[in-house]
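As structure tokens, the structure follows; a few thoughts come after it.
All protein chains of the complex are present and in place, except for one that has been dropped.
By written order: A, B and C. Residues from 1 in each chain.
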């Protein structure tokens, strides 16, 4: 999977993107966020409140119960503030 | 009174303004319209359907039951279509 | 600010310095222009007659009403009268505010109310002859929204 991070998710993790293999036991976006939160201090801070995280799969918004595919582009970010 | 006519009220009467003394028995805008309708063919045509005539006294919209003063500026015209 | 003019005007020139204030975050504009379908697809020109004096007064009242209802930094209304051809600008309404909903709502309010309150009358010139435009019930409905 290709992971993309934006805004304070990006700055807290310290990177804008990375490639990972779909982890064992991770089925949904919510599972992925919980998994990432365990990867270190920056991740733990970025994903401390999962309900504030928005997700897009292959550039479409999805809910946290959306089921992931191994080849998905997954973006994780705070609520948008454009315009 | 100073009378002003606009749009098809003006073109049917054939003049844009005139001064008249407040006629005997004319109290309201409605009375004035009925009076003017009797002044000749152009007037009769302009005021054939009084309910389509809008009025302003001294540059403020009024209803047909508005009571006239001898020194009023009275404008008579169709519904407005600007913008 | 209210401006009534018999001369053609360019909205982008009228707006050249509009909204240039560090407290302004939102600018909404509306432009009405002469379109060919006014006269059923064969409009040649449009002439706007107005009631000098009352026009300025009514538009200034509308600006005051808008400023009382919304927190507006700037308001501009420019309205043409006289004879104009297809594509020429009839009216420009612009509002500027700190916030977007104030600018957008006030702009809509001003053009809706201008349609029913400003003493202008449109005469269409078509190949079939000239005729005065009839007022639309939909304009009354749009303006009435703001009276609730």
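Going forward, a residue touches a chain if its C-beta (ideal position, glycine included) is under 8 Å from a C-beta of that chain, and two chains touch if they have at least 3 such contacts.
Because the structure is predicted, anything quoted here is derived from the model rather than measured.
Taking the complete complex into account, the chain left out of view touches A, C.
Considering C:2, C:28 or C:135, the position touching the chain not shown turns out to be C:28 (whole complex).
Residues 4, 6-8, 10, 56, 59, 61, 75, 77-83 of subunit A touch the missing chain (whole complex, contact as defined above). Touch with the hidden chain on the side of subunit C covers residues 12, 15-16, 19-20, 22-38, 86-87, 98, 100-101, 103-104, 107-108, 111, 138, 142.
In this section, only the chains that are shown with their structure count from here on.
Centre-to-centre separation between subunit B and subunit C, using Cα means, comes to 26 Å. Of all residues in subunit B, none touches 2 or more other chains.
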